[in-house]
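A protein chain is absent from this complex, but the other protein chains hold their places.
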């Protein structure tokens, strides 16, 4: 009955973005969840985390970064590096650390919580969109590599999900926000709980035949 | 606990393709399923079906057609018309018949069981691919139209799903089949049950923030 | 120097949409253009046209239809049929009539002038989007079939192209139009001449290594 009964799930950046709701929803669905909060920009942190975690049936690569929100011409090398440090390097480290055990068991899932910014461009997102798109490219290639070992790697491309980092309450009252909502067919933000619930599909048996997919979760903003 | 508890679900062409497994899996997940088998190429059949069905919370527009498998130059008007008659016209009739009750309740789902042939071309599929792509184009437009009424319309693009129509047992022994499997990262067919289970995501609350999505279910053959 | 020097190009529905500009731009680029204006909904019209045309190096399948602009629930069977009659059936007939000569010469191009409505949904476009998406699905499948014969079949997905059918002058003054333009990164309509010029790439040698591509031409509205 429980969709993730008996599965050990590791969730990274568990206090950021939709982390708390992922932990809660996955537990409600029977998973044993390891909620990690360490700073994964530290080079050895990912390997240490996987070593400590023991068996990981599902890795939810949930990586957070504050969007700089600057024009490309104002955005320096450091800003790009910060995005890569938070969103791309840790994904590679986590993946290469966790794959061997999954391949050995011929069973495992990596779920990358990605962003719609990778697929549809908006101003003031250049370095953020680059890093988020890198996640998707990485997912597609690794997925093809490990599919024969019955390990599934898939991602979302979510946006318009309620959270205090990207959509603070004061912003939700602005005309700019209302104008953006008019461009979203659903006409609203998703709750963090809805976004977490959607991830169950990529973490459970429903994803056994998915490999390298990037599923938009955007209220219809991205097809 | 049951993902579709209390939902009335209508499944069309219920004896074809993955119809039996959709009916079974949805019932196991708590839905009250109306399994319909009538010939939906008859002009009034769709309207009659919806009228008889009463409340429909979820319409699974599962429409079957035998793939002609001929070269474009050998394929006549009748062959194209057959595909449109089976795959496109009934979708429009079912949709316009069922939408009003969903919009009035401000709640409802249409799940279109689509085909990967719409997204990736292979030889001898011209008229079939056209009709399957038409389903996806229809889904995207209608979804945008009814999203403000809290009705979600989404589709899959499935292929390499085990069924006697497209993958008969004798074909699975051929070199051609084995060669095709080598091009599928998962290296295997999905079972009809797996495909049916994937549809739960588009039929249940996980899809409340999805609108006009087309989700490949192809073992990684289509990104 | 001339991009289409010595090529015989057939343009259908030459008085509709961007037809006049396609004829003009292709002639300026050295092509011998056959500008056809017959009603291609007549079943034998396409075959007769190709028979009369003689050698066709490039078929520009430019098919026009007035967008009904009605809600899905208001759109009857006849409206869908009209879209299929104008946009899908003639494409199949033209293609199967012209392919044999191209395959025999191991050289030829089919350029389908498609619509962005196939890829991104907006309200009141259900049957139109379905028919336009069918064109793309057809293109992908046929392209894969004839690529080994050195025949290239590709399409555009254009929208926001100035023309009196879809964007009459009076509409361009409305608030609705201005609001739509705000959602287009380019912030303007393309001229019909610009759209026609873009087609040169799919008609000339630049497309020798393209097969089954659908290229958006939408001012950035669709990625």
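Labels for the chains are A, B and C, by order of writing; each one numbers its residues from 1.
Just so we're on the same page, a residue touches a chain if its C-beta (ideal position, glycine included) is under 8 Å from a C-beta of that chain, and two chains touch if they have at least 3 such contacts.
Just so it is clear, the model here is predicted, and its values are computed rather than measured.
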Touch criterion as defined above, residue of A:3, A:120 or A:223 at the omitted chain: A:120
Among A:24, A:53 or A:84, residue touching the chain not depicted: A:84
Chain not shown, touching residues in chain B: 119-121, 183, 185, 220, 223
Residue numbers in chain A that touch the chain omitted from display: 43, 71-75, 77, 80, 84, 88-89, 92-93, 95-96, 99-100, 103, 117-146, 212
Where the unshown chain meets chain C, residue by residue: 1-2, 140, 143-144, 147-148, 185-187, 190, 194-195, 197-198, 200-201, 205-206, 208-220, 223
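Everything below uses one rule, namely that only the chains that are shown with their structure count from here on.
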Remotest chain, chain C as reference, centres from CA atoms: A
Approximate Å spacing (C-alpha centroids) for the pair chain A, chain C: 39
Cα-centroid distance, chain A relative to chain B, in whole angstrom: 28
Per-residue multi-chain contacts in chain C, two or more chains: 119-121
